[in-house]
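Left out: one protein chain. Kept in place: all the others.
To keep things simple, chains are lettered A and B as they appear, and every chain counts its residues starting from 1.
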Amino acid sequence: MRAETRERPVTAGQLPTIGEVLDRQGVLAYILLLPGLLILAAFIGWPFITSLWLSVTDQSVSTSVARFVGLENFTGALKSQIFLQTVRNTFVYTGVTVVFKLGFGLGLAVLMNQSFRLKNLARAALLLPWIVPTALSAIAWLWLFDATFSVFNWAIVRSGIADRGINWLGEGVWAMTSIIIANIWRGTPFFAISILAGLQTVDRELLDAAAVDGASPWQRFWRITIPLIRPVVLIVLLFSTVQTISDFQLVYVLTRGGPANSTHLLGTLAYDVAVRAGQLSQGAAISLYMFPVLIVCVVALLVYMRRSSV
Amino acid sequence: MIRREITTPTDRLFSRRRFIYYSAALAAAVACGPAATPATGSPAASPSGPVQLKGTKVNLLHWTSFVPDEDKWFKETLVNDWAKPNGVDLTIELVAANEAQPKIVAALQAGGGPDAMLLQWTWAHLYADKLSDVGTVAEKVGSDGGGFYDAAKQNAQVQGVWRAVPFGITGNAVHYRESLLKQAGGDKFPATWSDLAKIGADVKAKTKLFYGQATGHSFGDPPTFLNPFLWSYGGSETDETGKKLAINSAATKDALVAFKDLFDKASDPQCLSWDDSSNNRAYAAKQIWATLNGASIYLTALTADPDLAKDTQLVLLPAGPKGQFSLGTPFQYAIPKYVKDPGPVRELVSYIMSPKTYGGFMKTGGKGYTLAPYKKGEGELWPSSDPKFDPFKKIGTLTKWYGYPAPPSPAAAESGSKYIVVDMFAKVAQGETPESAMSWAEGELKTIYKL
Partner (left out) sequence: MTATVPRRLLTLYLPLSLAAIVLLFPFYWMFITSIKTDRELIDLNGLPFWVFEPTLEHYRVLFAETGFLRWALNTLTISVVATAISLVCSILAGYALARLRFRGAAAIAGAIFVTYLVPQTLLFLPLLEVVRQLGLSNTLWSMILTYPTILIPFSTWLLMGYFRSIPRELEESALIDGASRVRAMTQIVLPLALPGILSAAIFAFTLSWNEFIYALVFTNSTDIKTIPVGVVTELVKGDVYFWGSLMAGALLGSVPVALIYSFFVDKYVGGLTAGAVKG
């Protein structure tokens, strides 16, 4: 109300003020961005440039002076069956886990958005898988999937479902399934809490109005809630995809890429080559193969951003 | 007005950042301290000449042994017996074997970190250019100890230069339950792989327990079982020169066929997922009747389950047509080139490795878990009166290295860290034909050896 009364008398004299405001926005924006960009430049920018350089040299831990070798490390990787298998594994792992994490996360967020007794405790408790350090929860999964002591197998055998347990981490497809299960378990709460935060910004009045107009809960959810939380969902989805493609810890603890490389991901293979075998340049090249996929994500995000901000 | 409001938050931020940098610099200064301050006072007597020890700092990166007493020896005995009397500020960081390597690689690459690091396997060959020559220490330790074993020397010496001082070998032996073997009609553990397949099948039929052997991706048990298996049939990655691939051969095929037979008859598919710790647990839980392992299984049983320990016997791996082989896990001390004052570190390594000190270390409880890299270890320094440890005495002479029969090389180390041999066997165990597994391995080795 007050704004209206002050705004009314428009005069020509106000035009430069608008220009001034826009000008100020540009300066202010850069001032606000500065701290974040500085930290990123110092601790990612420089090491990343070093890594790019590494990937086109023959640097190993032992070489003091590296030689430029062009794209040899990249073409060399393509000749390795292990690498090709790893790329396939990474796609399967990322694709499957992200879809499940999104589905379960959305469901969980909707559940948690209702009010019930001990809601806060329940919300925090369901975050636990995401809070516990992966390095440690992965060890718990290692114990749960243990060939001899798996409690799942104990249940399977004792309940008579089968007379021998599943070879969780010892058979190609099951090993992949196991790491996928552990990843979904760990990642779902992250989706849930982010989407839950999104759900809470949804205007209840809008939903109530739609309900009055006769929209079913299902329609309200798909037509109103989902479009409103879409920005959050999209960002979470993309960030999770990036995290999952470059996942390392879980596989490193559970299988180290075995059996016979059936669970190697780009992250673990790059680690094996760069750190365990000391071939820094080759490891960097393998890591950088993640980039094309990731760049697609960025472009998708930018396109989305441009569309929504106009 | 406006300006002040704009700058306020950033101002605060800048001062916060400045504070961070100042305090970081301060913290770093406190942490690093006068690292190389030359000390006054009399030089300590030492085998390699007078070295200023007093007031120096030494940071040692070591692996954490499963034998608590071995860790304690480093944290307490070494500090009390050496560091304190010499006035050295000794920090020992003990980390799990798998977590040591990223720290070592990162330190070497960044040009700073621990003053001495315990390497494993053939790492000295991978990092040779970044490690200082420790020839004087190594030669002295070797001659005082009655001569290094060939494998210890091969792993630590790169093209004639000592890049590390051998520290020890974690040997392994087949642990088996005597009672179960007898139940199946055997009286002695089989001496050949084909006999093991036969007897293993009998034991499995009688007792439902199998011969358990890890074939997954893990640093210890899978390669120390499968490499000797390959060698004992005459197979190897390359010929003696290391310049020609030899993996795709009739010998390798024999080994793969024999392994498939052993695996199907006497073992179990779950072994494909096993890591170094799996057989320890499975044996303790009486789920397997035999397995190859370091002495940790027996040592644990001695206190946790004396009956099981009593029933446990230890022997070296069976032989193949080309003889009996073994692959112990070797450890070496290396001093990176970035260490500005290696004198005190050399003193420390000389001290630890002298037969007198090392004999004390071996007696702390490891018994035969960590073996000396030199011959006195199996002789006068032998720590155990329990005859069950005796097979370990032979490990030093019997053990080979990654890349055998060629000398160790970075390529052999890379192939080891990519588990090429392990996976070749694992593929066959999973049902692939020996031919296809062999040609897969050959393809990978081609890119690794650049041949």
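We adopt the following convention: a contact is a pair of C-beta atoms (placed from the backbone, for glycine too) under 8 Å apart; a residue touches a chain by one contact, two chains touch by 3 or more.
Computed from a predicted structure; not experimentally measured.
Asks: Given that one chain is not shown, which residue among A:71, A:84, A:99 or A:122 touches it?
Replies: Considering the complete complex, A:122 is the one touching the chain left out.
Asks: Thinking of the whole complex, not just what is shown, which of B:221, B:254, B:268 or B:311 touches the missing chain?
Replies: That would be B:221, which touches the missing chain.
Asks: Mind pulling the subunit B residues that touch the left-out chain?
Replies: That gives, for subunit B, the contact residues 1-2, 5-6, 8-10, 13, 16, 20, 23-25, 27-29, 31-32, 59, 61, 63-68, 71, 91, 93-99, 102-103, 105-107, 109-114, 170, 220-221, 276-277, 280-281, 284-285, 287, 293-294, 296, 300, 304-305.
Asks: Write the list of subunit A residues that the hidden chain touches.
Replies: Here the touching residues of subunit A are 2-3, 6-7, 21-22, 24-26, 28-30, 32-33, 35-37, 39-40, 42-48, 50-51, 54, 104, 107-108, 111, 114, 116, 120-137, 139-141, 143-144, 148-149, 151, 154, 185, 188-190, 193-194, 197-198, 200-201, 228, 231-232, 235, 239, 242, 246, 248-249, 266-267, 270-271, 274-275, 280, 283-284, 287-288, 290-291, 294-295, 297-298, 301-302, 305-306, 308-309.
The working rule: only the chains that are shown with their structure count from here on.
Asks: What's the distance between the Cα centroids of subunit A and subunit B, rounded to whole Å?
Replies: Here subunit A and subunit B have centroids separated by 36 Å.
Asks: Where on subunit A is subunit B touching in the complex?
Replies: My answer: residues 24, 28, 31-32, 34-35, 38, 60-64, 76, 79-82, 145-149, 167-172, 175, 255-261, 271-280.
Asks: Under the definition above, what is the set of subunit B residues touching subunit A in their complex?
Replies: Contact set of subunit B toward subunit A: 2, 6-7, 10, 13-14, 17, 101-102, 105, 108-109, 123, 126-130, 215-218, 269-275, 278, 281-282, 285, 287, 410, 413-414, 417-419, 423, 426-427, 430, 440, 443-444, 447.
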